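Shown next, in structure tokens, is the structure this report addresses.
Every protein chain except one is present and positioned as in the full complex.
We call the chains A and B, going by the order they appear; numbering starts again at 1 in every chain.
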Amino acid sequence: MTDPVPPVQPPGAHLPDHPDFLWDDLGPRAFYDVVIVGGGGHGLATAYYLAKVHGITNVAVLEKGWLAGGNMARNTTIIRSNYLWDESSGIYEHSLKLWEGLEEDLGYPILFDQRGVLNLAHSLQDVRDSVRRVNANRLNGIDAEWLDPRGVKEVCPIVNISEDVRYPVLGATYQPRAGIAKHDYVAWGYARAAHEMGVDLIQNCEVTGIETVGGRVTAVETTRGRIAAGRVGLCAAGHSSILAAMAGIRLPLASHPLQALVSELLEPVHPTVVMSNAVHVYVSQAHKGELVMGAGIDSYNGYGQRGSFHIIERQMSAALELFPIFARAHLLRTWAGIVDVSPDASPIVGLTPVEGLYLNCGWGTGGFKATPGVGDCFAFTIAHDKPHALNEPFTLERFTTGALVDEHGAAAVAH
Amino acid sequence: MSATFRLPTGGLIDRDTALRFTFNGRSMTGHPGDTLASALLANGVHAIGTSVRYGRPRGIVAAGSEDPTSLVQIERPFPEPMLTATTVELHDGLVAYGLPGQGRLADEPDPARYDAKHVHCDVLVVGAGPAGLVAALTAARGGGRVVVVDEQDRAGGALLGTREYLGERLSQEWVADIVAELRGTPGVLVLDRTTAFGVYQDGFVLALQRRTDHLGFDAPADAARQRVWRIRARQTVLATGAHERPVVFADNDRPGIMLAGSARTFLHRYGVLPGTRAVVFTTNDSAYRAAIDLARAGLDVATVVDARPAAPSVLAARCSARGIEVRAGHVVTGTEGDARVTGVRIAPLPGADGTPETVDCDTLLVSGGWNPVVHLFSQARGMLRYDSGLGAFVPGEELPTVRVAGSATGALDLTSCLRQGRAAGLAAALAAGFAPVDEDELPVSGERTDEQPGTVMWRVPGEPRKGAPDTRFVDFQRDATVSDVLRATDAGLRSLEHVKRYTTIGTAHDQGKTSGMITAGLVAEELGVELSEQRPTTFRPPYTPVSFAALAGRDRGELHDPVRVTAQHPWHVARGALFEDVGQWKRPWYFPLPGEDMDTAVLRECRAAREGVALMDASTLGKIDLQGRDVGSFLDMLYTNKMSSLKVGRIRYGVMCGVDGMVIDDGTVIRLAEDRFLVTTTTGNAATVLDWMEEWLQTEWPHLDVYATSVTEHWATFPLVGPRARDVLAGIAPDLDVSNGAFGFMEWRDTVLDVGAGVPARVCRISFSGELAYEINVTAWHGLAVWEALMAAGERYGITPYGTETMHVLRAEKGYPIVGQETDATVTPQDLGMSWAVSKKKADFIGKRSFARAENTRPDRKQLVGLLPVDPQVRLPEGAQVVGTDRLPDPPVPMLGHVTSSYRSAALERTFALAVVRSGRERLGETLYVPVGDDLVPVTVTESVLYDKEGARRDG
Partner (left out) sequence: MQLIPCPWCGPREETEFHYGGQAHVAYPEDPAALTDEEWARYVFFRDNPSGPFAERWSHSAGCRRWFNAVRDTRTYDLLAVYRIGEPMPDLSERDEVVS
């Protein structure tokens, strides 16, 4: 006889089912009013808002692989808007507000969970920078608090706030409305909704050329043939430089591998999101119970969707400094995405010298959280052939004028 | 209950020793050599835990790390979440329970140690099964350095689960001989309990060794529990074996349903029978051998159900001889039971004779063929190819440094595996530069190769009853069924990656080792595409789970990042200093007297510096010694001001910008000789600035004759500050004329201090406080003695040690910025009010061109100013924002800048702050507001210099 094992079902260990129908796997038509290159989160969201807000439905989203299979499938899903500069907090807060209504908007369980995010400070200058950011956030209407170590412990009891670690926690900024969502659910929610409104989602369709006539974009060449287009929006993250070059545009971007990892499913221990730039780690416990973790980017340019393992090892030692309780958790899977890093750690969104060609890139490690916000603003930019007020500061020209939006200098919180 | 399923003989266990353990609250015994899984089976326990979504009981499916079901939580000796019972070696006192899907982390710190070790070799062999052993032996006999890793506690691989003869000898004896020879060969390292979990570039392989887990409570506390081996191999041979693949049918998840080969392993390796009466369901020959072995050992094998139209005649005859019925053209369509399978429904396939029937049994053994373990090959960027005969992906190309041998290639018989091992070992040795010697004949397996090819069957045909839940499980841990896969394809998904995400198949603890191939097969079948055209989902490291702590290794606590301290550190500690982390350095922050809080201590330290004399340890300042003909012109490019005109014996303050024109560092530059300068950097930027110099020197201006050397740690540096500084210095430097006329501001002198037998010192007259000050530099070796001598010499003047906080206050009173505090990579020297330090004469320097950009010439840039709160007692928080209105509008509120530094000043007898404020220098005298909590604090904008504006105090 065996002892009966009580059939306890762990909370959250099973996610809601996806709907019975998502989208048709279509081939391209000959012409679209708008072609979006890149079927990741940004591309799908842009198509969705083009159709929903601007009534432009003759739209194709071209994806060279499988839909939302790039960074959208690889990110650690942190959503927050507590950026330092007005320009950044403007677009990220717009995004956060859209996140707050997105589940209803898309009719899809995107599992947006506003569990808050802590950005830890480990030095006196970290503290000054953090307080500065909190104050700027509040004046920008963004929820933000400065917590001392005890406050950190109250929000996240498993953070080690003792003095005897190498870089003790001196406090943290806290944004309660921040959180996580489930990336596939978000992407598929956008994809399904866009498709329902008539957007064609075309997979295994790699853009190999951008055709222009008299300074105006006319079509894209793809592995599935030429597709004529009234307007073309680039949403290709790490591959933006290569695409832009097809239209003769040079971008100030470097594509780097960014690695992440996940543990097995664990009983809930980590109620929020914790980020530490000083010791290079960010971690949350996702819906099913797995720890999801990321670190800094690999230093070199790379398109290999692979990084160096010593980055993971370093990240683990940092994680265990902050969370000694994680010692016997297990690494289950590691992976990497390709992030397009701009010189000031801020995106480039807007018009280009080529008429009808629009650019959305340079989001680096922070693109996921911007998905609804930039989707909305980029759709506006394409529909009106002029930048939305919220992406107006993020021009390509700023690198010439010097009007950068430098998000790594001041707060060093690029993720 | 006694161990009723343990056979009286057989197995590689130590029957003389009983190990007590507790599982799901029940005490049982097992033996050394057991895994938790084999000990449970020996005790008749099949039900391990319940499934994550449906709460269905789940048992043990496989015998190794590929097992998808036997998830357990270890509670004692120390809590460890989610291991498979098949990988937990039994030890006395083990306490574990089956998991319903989520593991539990300990709430106390892990006392174990972890480390890492590097090893270099000519040939790495992964897997000590038959192919791996032959490969290793071949390479080792050629004289190469060979490393063999194997995840089991002993070598043998698949042979541990069979009872085969190699020639005349039992395979295990053959294994023992090879291992003995390998272990006896110099330069060969055999690591058991070591799993290669990741293959990276240039022959880099990571392997995890479990060194003490099997010792349980007897594990020595000082030995690393687990070790990550960082192996760099010229050549790698992957002999990673194959995993048996299940077939999917209704209720295929009940405890008692097991892979046939695994049941055979439990028999031969542990002397355990999986039950009393079994049905075998197979698509290939291998399960017959399991059936025959188990029947011989006493298992009542009721029937072998073979999905192929015809059974292999010889094997079938051997079965019949044992009274085992063989039904070809039949399949298992379902099972019965609850916590254990009690019956199996069998039905003929269309076209076959027979009638559906239910056979009572407590065990169902399944084989759907074998999947080569190609994970590591795939990680090595090897292309995979679909083998339609096997129904599996196999290595599809040859790689220059990674070879595959044995069943990892898809080979199904031992003789081929041995031959492949030999060939791979030979090729690897040759490629690594060794010429292996003539080899003995390879033995030949007594076991026949397959008589008849297997058939590929992902799932048994048939649908669940309408309305009934689908129980045809594909991924047991994710409770994902055939219907879930079909729902995914019906939803429009075409990519395997999408199906995986839709169903969550392959994302659990086993990462799809048994479910991945079946899913690919089901999707291809449903979509009517060839599997050879489907891309398999990516195999990502690690091959099996690796604990976080093992990866962190020793790099924790103090070893997480080196701690740097000055030579005077013990003195500071003894004096009760509190420390601030600046980069890797521990710097004294302030020196409180008993009962003092920080404010009181800092006010006292400041007062001492302004009224008497105070001493600081600034040894952490970066120091770079630059020598060569062209140092002057080099520094002219690096700093915004001109350095080549500096005279020997003199000192100049300098600012450094990036090419974007933003301030990156500052410090003093002293000219020691025509061709020699010493520059200081901020503490945190010392390495960065040296790298910066080297980068320009080596990549841009290699023609310049300049050599840069870090001398940060060579020198102890002590600012001696205050009106009595001259007196103190005079007392300790008898040879030095300290008068203002003889030793002026921004000059340096070498002298010998009256300390011990005389300590050579370089004294610089610089001041970061506005007071009369001398920076005394001696070699670090003499640092503590000189520090103590200065303290003694200054005692009569009340000399006071001070830390970084007081230094910050003193410099802020003078409006001196700190790079990194007043600057944030968006601030130019002009913004800091330092146009005086930006040369107008130099044709160029780094950053100069950026000053002319549109954004740099805007009149409303943020500029450094002072802020005086209207209420002199109010101290603004650093990081507070500055606004222009006395009432806050609705957000977003326009912000003018922020407070960079804020202090209580003893000298000013009030609080004050520095801030960067939009058009700040045009706002002098204006009232601005600083939101603090719910209040708006009015402040007056002033110039940044607040104390001794005329500079009268600098000469004492």
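Assorted remarks:
One rule holds in what follows: contacts are C-beta pairs under 8 Å (C-beta built on N, C-alpha and C of every residue); 3 or more make two chains touch, one makes a residue touch a chain.
Only a predicted model underlies this, so the values are computations on that prediction, with no experimental measurement involved.
Of the candidate positions A:Thr46, A:Asn160, A:Thr173 or A:Ser241, contact with the hidden chain is made by A:Ser241.
Screening B:Thr4, B:Gln201, B:Ser320 or B:Asn740 for touch with the missing chain picks out B:Gln201. The hidden chain makes contact, of the residues B:Asp218, B:Glu398, B:Glu558 or B:Glu694, with B:Glu694.
Remark: the omitted chain is touched by one listed residue; of A:Ser162, A:Thr208, A:Thr223 or A:Thr401 this is A:Thr401.
Mapped onto chain B, contacts with the missing chain fall at residues 200-202, 204, 230, 232, 381, 659-660, 691, 694-695, 698-700, 702, 843-844, 848-850, 852-854. Taking the whole complex into account, chain A touches the unshown chain at residues 239, 241-242, 250-255, 299-304, 306, 308-310, 343, 399-401.
We adopt the following convention: only the chains that are shown with their structure count from here on.
Chain A and chain B, compared by their mean Cα positions, are separated by 22 Å.
Considering their complex, residues 1, 24-26, 44-50, 52-53, 55-57, 78-82, 97-98, 100-107, 109-110, 112, 198, 200, 206, 228, 339-340, 479, 487-488, 490-495, 497-498, 501-502, 504, 507-509, 511, 538, 540-542, 545-549, 551-553, 555-558, 560-561, 563, 580-582, 660-662, 820-821, 824-826, 850, 853-856, 877-881, 883, 888, 890-893, 895, 898, 900, 931 of chain B touch chain A. Here chain A touches chain B in the complex through residues 1-10, 13-15, 18-25, 65-67, 69, 73, 86, 89-90, 122-125, 127-136, 138-142, 164-167, 184, 203, 263-267, 269, 279, 289, 308-309, 312-314, 316-321, 324-335, 400-404, 406, 408-410, going by the rule given at the top.
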